[in-house]
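Removed: one protein chain of the complex. Kept in place: all other protein chains.
Per-chain residue numbering starts at 1, and chain names A, B and C are given in the order in which the chains are listed.
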Amino acid sequence: MIKIGIVGGTGYTGVELLRLLATHPHAEVLQITSRSEAGRAVSELYGNLRGHFDLDFSEPDPQRLADCDLVFFATPNGTAMQMAPELLTQGVRVIDLAADFRLRDPALWAQWYGMQHACPGLLEEAVYGLPELNRAQIREARLVANPGCYPTAMALGFLPLIEHDLVDRENLVADCKSGVSGAGRAASVGTLMGEVGESFKAYAVDGHRHQPEIRQTLIGVGGQAVGLVFVPHLVPMIRGIHATLYARLVTPASDLQALFESRYVDEPFVDVLPPGSHPETRGVRGVNHCRIALHRPQQGDTAVVLSVIDNLTKGAAGQAIQNMNLMFGMDETCGLEQVALLP
Amino acid sequence: MIKIGIVGGTGYTGVELLRLLATHPHAEVLQITSRSEAGRAVSELYGNLRGHFDLDFSEPDPQRLADCDLVFFATPNGTAMQMAPELLTQGVRVIDLAADFRLRDPALWAQWYGMQHACPGLLEEAVYGLPELNRAQIREARLVANPGCYPTAMALGFLPLIEHDLVDRENLVADCKSGVSGAGRAASVGTLMGEVGESFKAYAVDGHRHQPEIRQTLIGVGGQAVGLVFVPHLVPMIRGIHATLYARLVTPASDLQALFESRYVDEPFVDVLPPGSHPETRGVRGVNHCRIALHRPQQGDTAVVLSVIDNLTKGAAGQAIQNMNLMFGMDETCGLEQVALLP
Amino acid sequence: MIKIGIVGGTGYTGVELLRLLATHPHAEVLQITSRSEAGRAVSELYGNLRGHFDLDFSEPDPQRLADCDLVFFATPNGTAMQMAPELLTQGVRVIDLAADFRLRDPALWAQWYGMQHACPGLLEEAVYGLPELNRAQIREARLVANPGCYPTAMALGFLPLIEHDLVDRENLVADCKSGVSGAGRAASVGTLMGEVGESFKAYAVDGHRHQPEIRQTLIGVGGQAVGLVFVPHLVPMIRGIHATLYARLVTPASDLQALFESRYVDEPFVDVLPPGSHPETRGVRGVNHCRIALHRPQQGDTAVVLSVIDNLTKGAAGQAIQNMNLMFGMDETCGLEQVALLP
Partner (left out) sequence: MIKIGIVGGTGYTGVELLRLLATHPHAEVLQITSRSEAGRAVSELYGNLRGHFDLDFSEPDPQRLADCDLVFFATPNGTAMQMAPELLTQGVRVIDLAADFRLRDPALWAQWYGMQHACPGLLEEAVYGLPELNRAQIREARLVANPGCYPTAMALGFLPLIEHDLVDRENLVADCKSGVSGAGRAASVGTLMGEVGESFKAYAVDGHRHQPEIRQTLIGVGGQAVGLVFVPHLVPMIRGIHATLYARLVTPASDLQALFESRYVDEPFVDVLPPGSHPETRGVRGVNHCRIALHRPQQGDTAVVLSVIDNLTKGAAGQAIQNMNLMFGMDETCGLEQVALLP
């Protein structure tokens, strides 16, 4: 059994990690930390875990974490970079579900996250944990930066187009929509049901932290500059991301359907739907899959890619476990075979 | 592997059966029938089943059903009673998720369901499939009447009180609330999101078909007449039932908490919460558990029992699989170990 | 024009007051206070008020408030009792939408609200602002205690039964359900959409502050002790209260329908529905009406009263304006003629 520690387990990515680990056959959660809830039973805070975990939240204890094989950070941005270096030194592998190790450039990181990076020397080593792109490196990684939710949905939708140089990469548009759990479980007026229920809006149109992240990924793939307009929106539902991606085709129309199917044929968690499909976010609720559909409206020169994930699963905790499986030589789908809850 | 047939699989109980059977280690779905969707892939209608079933809906075919060990009826009321007798004759066991075999009195059945019963002779034999009440008989049953969703939530909340003769059984009140999936997947103005979203109402206050069913159960347990006012309400959510039960205590206050804990200590799917709790329907979303909390407001003589289930799982398909497990000698929890999806 | 001040206008009752006052022909809002939002335009915080108010939030200023004819307190409990005495002295009339003046007994108030009352001498004078009960006194009142949302829905449903001594008043049950706006607009984990969306639960079963309030009302009407079990629940919707009331009939069955119709025939805001009806909360969304339907399931001896209001309108701001209309000699319905938004 892999010995697991979770730092900061009271948020939605924390409870999602626990939900998935509860039925994972080769992982055992040794400890889960929370300063605010120390001493409280995990199953008291999260009723869905009753009967699955006999564990209390505890104060972070470096020594006990050092006994783990792997530590997940489900903390706010800026925490993992404080604790990860020592854990790595002690031979513990680390997956950060926050953003501390996602950007390679510490100056860019500081600009978007509003603080200096505490261990810029680790940014080079950290592997961006998108298995569909970096599977080999993840297997060997000590430190994995788990991707953001929006970047996961966008990257899987754009990758085949960029890899094959099929589109005008200067003029990409990503119109993305997320359920409210993406904003986390902190007390906040902005995500009260009275504020976000029965309403829809865009936010952060002038700049969202996931933009430099997806740009870094697309530039890394294509080797060239990328111009991307990314507009996130808030949907009155709890889980799910729907990315609607627009790209101008620059080469004579190739068969996008075949291209995507071929690109993802061996990917256990990317599912290219039949032509004409419209994936629903509920179709991946609680599971680690990304569903993709391809369209060329009116046979024009704009490709429209629809890409859906569950922001807490493939967009966070599920992908983290997929990465864990890779890092520890297990079947990549181990513990991730659930069926989406529908309706 | 138990060979399974499902008759009428296009509704919400059908897809829930398939979701649970997809990961059941000892069951194999041989066929699933639907007249309206015959020929269509199951995974096309229900995107969540993509990759889990390579099966098309088919016309009901008595011969192929006769090859099954067990047939589930997930049909409208009145269908199972037409087909069950022949299947039973051929040695196929049957679980009806509709109401055809729930009431023992054919005249009462005809009164509430508006048609004559097609095989009244089987009503005596049919076992009411509430394992917490009839486990031994279910193990031996050829024909199981899977309980209604409301009656399941009500029965589990009332049973200990009635069994111990603690309350005035002439004046029980059950104020119950259900998500909209309880109304099924048929096209209907009344369950459009535009009609039921962002609103709450009672319905069928003057008489609901689940009332004779729960009365029969409570009378069977207590051996005496029962007076019960049952008021169902519609909640603007998809899954979940919350029963709020009121009963006047007639014996000097016993320890209700201990009583319930003792009654359900060995039940794998009934979870009595600590004193002072308020179970949420989301805590059992997608799982087969019933959660119960006990209150005596202001230390008065009214017991308030809060009982929650997922109407599609413990209230329908999950309980059906629990019954299947019992009927075929498997571990009762086999295939039902999921963790509820939260948030 | 009546000159209006609003103290504490940033919550949901505050914005509802402003929405209704925006189209009231005889009221003018002179100032609206908020310590946290002082200096910010009202229409910036509440987009729905753009074009209707050219007003900023301001620090509370006793002198400017003293220029008003009427001050509404839309503040947390415990604020109005600090400021009301001086305003009254200066001849300003006061309507408190919080609970400071709802209970006549300062000891009971201290017990439920956890603080000593600052001006117990005013409790005697304060008029409980339920026009259907206290219309004459409200007209003359200097100080009105606007009723709580649940007590409004419960009182209007129970009143005719108690006034005519038709029921066993020792054993009343009120199973009530509220949308989440009743919990206010303060940052709180408990009312995040991620926490309350797609779920249903009871809360405060062992004691809610609205219980002593409704008991006081019912005792006042009936002149005798009242035994009431009140269980509130949280519905995943924004607006609306549905009270399901249960009472044992003690006199030979009178015609409840006629009784209620007669009781409320002249009430502009109480609408008794035809026999067999099930009122929906959406039917009163945004309007000041209470809709009531009467049932006697299976012709038994339990009366079931369904009573719905919008918790922010008849349950708070709308009723406050109804009271204002009475206090200033205007038509009681002035400014309250909206049509509910449906769907």
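By definition in this document, a residue touches a chain if its C-beta (ideal position, glycine included) is under 8 Å from a C-beta of that chain, and two chains touch if they have at least 3 such contacts.
Note that this is a predicted model, so its numbers are computed, not measured.
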| item | value |
| --- | --- |
| Hidden partner chain, touching residue among A:A41, A:L88, A:A118 or A:V231 | A:V231 |
| Chain not shown: contacting residue from A:G157, A:G182 or A:P279 | A:P279 |
| Given B:T23, B:S58, B:T191 or B:Q257, the one touching the chain that is not displayed | B:T191 |
| Residue, one of B:I6, B:I214 or B:M237, that touches the chain absent here | B:M237 |
| Contacts of chain B with the absent chain, listed as residue ranges | 12, 180-181, 183, 185-189, 191-198, 236-238 |
| Positions on chain A contacted by the hidden chain, ascending | 171, 173, 175, 177, 179, 194-195, 197-203, 205-207, 227, 229-231, 233, 235-240, 242, 244, 246, 248, 276, 278-282, 285, 295, 297-298, 300, 302, 304, 306, 308, 343 |
| Absent-chain interface as seen on chain C, which is shown | 12, 15, 19, 22-23, 46-52, 181, 185, 197-198, 238-239, 271, 279-280, 282-287, 291, 312, 337-343 |
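The rule is simple: only the chains that are shown with their structure count from here on.
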| item | value |
| --- | --- |
| Chain closest to the middle, measuring from C-alpha centroids that were averaged per chain | B |
| Chain A-chain C separation of Cα centroids, rounded to whole Å | 45 |
| Residues within chain A bordering two or more other chains | 12, 181, 185, 197-198, 238 |
